[in-house]
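All protein chains but one are shown at their positions in the complex.
Entry: chain A
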Amino acid sequence: MPNIILIGINHKTAPVALREKLSFSIEETLAALETLKQHPGIKEILIFSTCNRTEILYVASRSGTVDTLITFLSGSKQISPSEFVPALYILRKEEAIHHLFRVAASLDSMMVGEPQILGQIKLAYRTAVKAGTSKVLLNRMMHKSFSLAKKVRKETGIGDNAVSISYAAIELANKIFSDLSTKTVMLLGAGEMAELAVEHLISHNVGQIRVSNRTFENAVALAERFNGRALGFEERVDALTEVDIIISSTGATDYVITADQVKKAMKKRKYRTLFFIDIAVPRDIDPKINQLSNVYVYDIDDLKTVVASNIQQREQETVKAERFVSEAVIKFRQWLDSLAIVPTIKALNEKMTGIVEMECDKTLSHLSHLAEPDKDAIRRMTQAIATRAIHDPIMFLKHTGGHRDDSLYLNVARQLFNLDMLENQ
C-alpha cells in the first residue's frame, strides 16, 4: 500500500489558541503547497484548515517526511515544535484514510453531522489541485470521501436534527410557520445567544427584524446590523400585534411579556400564530402564555430538551454512518491494492482472454462447417493476437522507470481498459 500519511491537530487534541496559531488561510495554504511540493519525499499533498482543525494529508515516497513537515510547520507558523507536537496526531495508511473519510462524513466534527465540513474539504482539495499537488491517489481518495459524505447525508439521519439551541429554535419555527420569509422577528434584549438565533433566522430568509431594548441606542445599533427597525422597550407590547416570532434575552428579573398582554394582542391579530423563544435566565416570557390558543412558548430548558433528544437520535444514526465509512475504507484499500503491478497485469490478461473467448464463441457458432482442429487454430490465433496486443503496454507497466509515478500509469491503464468496472459498480 502507498505510504499515505495524515498529520494534524483538531478540537479534541488542542485548545483553540493553539489551533488558531496553526491555522492556514487559502493564500497561506497555496504558498505552503508550492514549497512542500518541491520536497523530493512528498509525492502528493493537501492541507486542510478550519477553525477546528489543521491537517496535512500526503503521500510520501520515503521516510523522514513527518519530521520535515513538523519543521516546516514550526518555521512557517513561528511556533516551537515542543508547543504543538504533543497535540499532533500522526496517522498512516489505512488509519489516515479512515480518518479522512470520518472527517468528510462529519463524524469527527465538534457538532457531528454539521454540513459545512464537506464544503471546507472541497475547498482544500480545489486549492491542492490548483497548486498541482493532488494527483492520482489524493484525487481518488478525495472524490471517494465526497461521495461517502453524500451517501452518509442521504442515507442516515445524521444531519436531520438540530443539535444547537439556536438551530433547534429555527427547526421549531419551521414547524410552526410554513414560510419564514413572510414573518417578522422581534428581538427583546441583546443577549449573545439571541443574536445568534436571529443570525440563523436571517440565513433562513426570515422577513423583517425588530429590535427592542431598554437602552434604545443599543437597539438602534443592533437593528442596523440586522437591517431591521429599532423599537422603544415600552413599545414591545404593541408590537405583538405585528410580529410573529419573539426572541427574548433581557436581563430583567420579572416577566417582560405577560399572559394578559398576549391575550389582548392575539385578539387584535386575529389569532395568527405567535412563537416565543425565551433564552433569558430568569425567564422573560410568562410560561402561562403557552396555554393560549395558537401561541407557543419555548424557554431555554425546553430547547435544551429538544437538542438532547436530537443528539440521542443523531448518535443512533452515527453507528450507521461509521459502518459506511468502514465499507468505504475497505473498498478504497482494495483499489489501492489493485494498483500494484501484478493485480493490474492479471486483470488485463483476464479481460483480454474474456473478450477473445466471447468473440470466438460468437463467430465460430456461425461457422459450423469448420472442423474442430480448424476452430482450435482460430482460437489460438485470436488469443495470440490479443496477447501480442497487450504485450507492450504490460512491458511498459513493468518498467515505468524509477523517475516516474507508477501509480499514475497503473491508474491510467486501469481506466483505459476499464478494469475497475466491478469496483465502480
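Operating definition for what follows: a residue touches a chain if its C-beta (ideal position, glycine included) is under 8 Å from a C-beta of that chain, and two chains touch if they have at least 3 such contacts; residues count from 1.
As a working rule, contacts and distances are computed from a predicted model.
The protein name that UniProt records for the chain not on display, among "Cytochrome c assembly protein CcmC", "Chemotaxis protein CheA", "Aspartate carbamoyltransferase" or "Amino acid ABC transporter integral membrane protein", is "Cytochrome c assembly protein CcmC".
When you scan A:253, A:293 or A:368 for touch with the missing chain, the hit is A:293.
Across A:178, A:227 or A:365, the single residue that touches the chain missing here is A:178.
In the complete complex, the hidden chain is touched by one of A:13, A:68 or A:273, namely A:273.
In the full complex, chain A contacts the hidden chain through residues 160, 172, 174-179, 267, 269-273, 290, 293-294, 296, 298, 302, 305-306, 309.
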